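Before I ask anything, here is the structure I am working with.
All protein chains of the complex are present and in place, except for one that has been dropped.
What follows is subunit A.
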Amino acid sequence: MHSLTLTELNAGLARGDYSARELTEHFLQRIQTLDPQLNSFVSITAEQALAQADAADAARARGEAGLLNGLPIAHKDIFCTRGVRTSCGSKMLDNFIAPYDANIVERMRAAGAVMLGKTNMDEFAMGSSNETSYYGPVKNPWDTSRVPGGSSGGSAAAVAARLIPAATASDTGGSIRQPAALTGVTGLKPTYGRVSRWGMIAFASSLDQAGAMANSAADCALLLQAMAGHDSRDSTCVARPVDNYLGELEKPLAGLRIGVPAEFFPADLDSRIADQAHAALAELERQGATLVPVALPSVHLSVPAYYVIAPAEASSNLARFDGVRYGYRCDNPADLEDMFKRSRSEGFGAEVKRRILVGTYALSHGYYDAYYLKAQKVRRLISNEFARAFEQVDVLMGPTTPEIAFGIGAKNDDPVTMYMADAFTIGANLAGLPALSMPAGLVDGLPVGVQVIGNYFREAQILNVAHRFQQATDWHRARPAVGDDA
């Protein structure tokens, strides 16, 4: 069963090939057996999962099957789940049992999905390797000495190894697409505002977007169909009607204009990665798409702009973790200030503290104009360049990441090199555009991802492109070493 995609499992459930309970038990068994090699889950909610599966079976029997009825999924531990620990990968929230459900948790449950557990992640989604988690690094199922990418590394590794057919994730600077690329899964970051942020623990509010990971573009379309929609509790979530993402999947690509930004193929890019991306473009061209060279001259400023804006927002968003109302509180505080300082010093890990310090500095009196305001101007500039590009083309494509999965610990002493790994993904966050990463080949036996960026709210189009690609290729069916037992 686990070698099937979410879409295929959905059909199997509908046909009655197996029950939701059987599916749930099967995947729980896989998690039990295989996750010790990966560390992709921080919580397994077997009991609730079985109850939800039974409820899904009962709903189907009544003829009330939802869009995701009986399908096992996992939620990234950044999403609040009522009654279940929601740690965000941090010691700070190791004891935090969320008192409410995130909007996407509500929506997916309403659609009949069965939650099997919560996936590991970089602490507060700050990281590109899943090494900053309080619960230890997640390992890449293609090579367990390597990282799966981050921050949604747990979701990526679990989906890649087929411990779960699909998982939610979040993307602030590439946290869905980069791990999707590094583990060979399909990951979708929707347009900013398409999916509610209610209940998603904030890292950088103007960039954070909830999305999905699965083993095909069609699966992501199915998931987005259930996740997307207006939520009055998130002021930045739009009221615009939700498109039919499944309906456009099969649309032929004839006439499609694909923009190829030179900036996504820099001179020092690993040529093997460039070759895989070009091969993917050639396949789409073969299907009738036209390749158009475009320019995004300021996109090289994405990383520096991002590493001012995101930490600035984070420094404020993470101020609520003060030991007063929930979360970690230090032992025997001498006084109020001691409680604040020690709770935060002891509760946060090194990368989180680094970003809080950077962000605090960027917002400080006398530095605000030079850093934060300047970064916002760069952001506007980059957004405008994307907008101009979309006057000429329908989608933009290039490699998702400049490199394949690296070794665990390889970049621990060099955060800036690690930050550069997000150079191709951050632009879509700064502009708020939808983007996905799909598997497009192997280099040294490790997955390579290709990114498709769409215009605002054109998720249906990028899913269509990826689906047509996956109809003609098998990269999305390639299996990693861990869990490759058919």
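Here is the rule we use: a residue touches a chain if its C-beta (ideal position, glycine included) is under 8 Å from a C-beta of that chain, and two chains touch if they have at least 3 such contacts; residues count from 1.
One rule holds in what follows: contacts and distances are computed from a predicted model.
UniProt records the chain missing from this view under the protein name "Aspartyl/glutamyl-tRNA(Asn/Gln) amidotransferase subunit B", selected from "CidA/LrgA family protein", "ABC transmembrane type-1 domain-containing protein", "biotin carboxylase" or "Aspartyl/glutamyl-tRNA(Asn/Gln) amidotransferase subunit B".
Annotation: of A:Ala202, A:Leu256 or A:Val450, A:Ala202 touches the absent chain (contact as defined above). Listed residues A:Arg15, A:Arg62 or A:His365: the one in touch with the omitted chain is A:His365. In the complete complex, the hidden chain is touched by one of A:Leu13, A:Leu38, A:Cys80 or A:Val482, namely A:Cys80.
In the full complex, subunit A contacts the hidden chain through residues 79-80, 86, 88, 93, 96, 98-100, 102, 197-202, 204-206, 232-236, 312-313, 315-316, 318-322, 324-326, 336, 340, 360, 363-365, 368, 372.
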